[in-house]
Structure formats: C-alpha cells, structure tokens
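Could you have a look at this structure, given as structure tokens, before my questions?
As you look at this complex, bear in mind that one protein chain is not there, while each of the others sits in place.
Right, subunit A next:
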Amino acid sequence: METAAGVTRPVPRASELTRPFWEACRRGVLLVQCCRSCSHHVFTPQDFCRSCLSPDLDWVESAGDGIIVTYTTIWRPQTPAFEVPCVVAVVALTEGYEMLTNIVDSDPAEILVGAKVHVAFREIAPEVTLPCFAVVAA
C-alpha cells in the first residue's frame, strides 16, 4: 500500500518462528502457540512456554473471541501511509493471552473498555493479512 507521498505502511516481517502465524492469517485462521506440557497459550511467539518454560509448543487455532482491555484512537498517523482515525487496542483473548490489534468495522460509540470483539481479517497488501478485531453486537 503506497500513498501519494510514496510512504508505505509497514508490513510484518516474519521470522522462522513467527511465519506459521502470518501464513495462517492469510488463510483466515488465527493461530496461537499452546504448551503441550501445561496448556498455557503463548503470544507473541517464542521458543518456550512463558508459564512452565517447556520448549514443547504447538500451534493451535484460537477462537478469535476476546474483550477490549484498552484502546486509543489515533488522529495523527505515524506516517502518511496510515489512514486516520485508526483504533489501536489491546485485546484479551478467551484463551488467556493478549494481543495488540486494530479495531475495524465498529461503531465508535461501541468501542469501549470491556467490549466483546471477534477477529476480523484484513488484507492490507498483496499476501499480507492482519488479524484485526470488530466489536460484536451486544
């Protein structure tokens, strides 16, 4: 995605460790690491479990359901490549992990701390799909 000013929006640069996550996003699937030893969900991806330190992690599908822990609406974009207003939020997934994301396709009045959200994938560039979230109607 390139603006008139020639500034492009940053896209995730996957590592060996994180590639399964981003490839699944392109298929519309939200993956998360799960510890085979203690069932703790680990995000962002790392080499061992953050709870029991076991290196035995598996990729599992997340339900993509969560609530907004906190959010901010950005009115001054970091670069001209971002359209504003743009809502950045921390979402707590029902599996017990948190992720940073954008809230999309939601009535601004319903974007609140504690609001229920569900994952909403958005293709932002060829072969780049982000796991955004949308408020679920109460």
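Methods note: a residue touches a chain if its C-beta (ideal position, glycine included) is under 8 Å from a C-beta of that chain, and two chains touch if they have at least 3 such contacts; residues count from 1.
Note that contacts and distances are computed from a predicted model.
Undergrad: Under which of the names "Exodeoxyribonuclease 7 large subunit", "tRNA uridine 5-carboxymethylaminomethyl modification enzyme MnmG", "Alpha-D-ribose 1-methylphosphonate 5-phosphate C-P-lyase PhnJ" or "Thiolase family protein" is the non-displayed chain listed in UniProt?
TA: Looking only at the record, the undisplayed chain corresponds to "Thiolase family protein".
Undergrad: If the hidden chain were put back, which of A:29, A:60 or A:124 would touch it?
TA: Residue touching the chain left out of view: A:124.
Undergrad: Decide which residue listed in A:38, A:52 or A:113 touches the omitted chain of the complex.
TA: Result: among the candidates, A:113 touches the missing chain.
Undergrad: Contact with the hidden chain only, please: which subunit A residues?
TA: Listed in rising order, the touching residues are 5, 7, 9-15, 18, 44, 69-80, 82, 86, 88-90, 98-102, 113, 124, 130.
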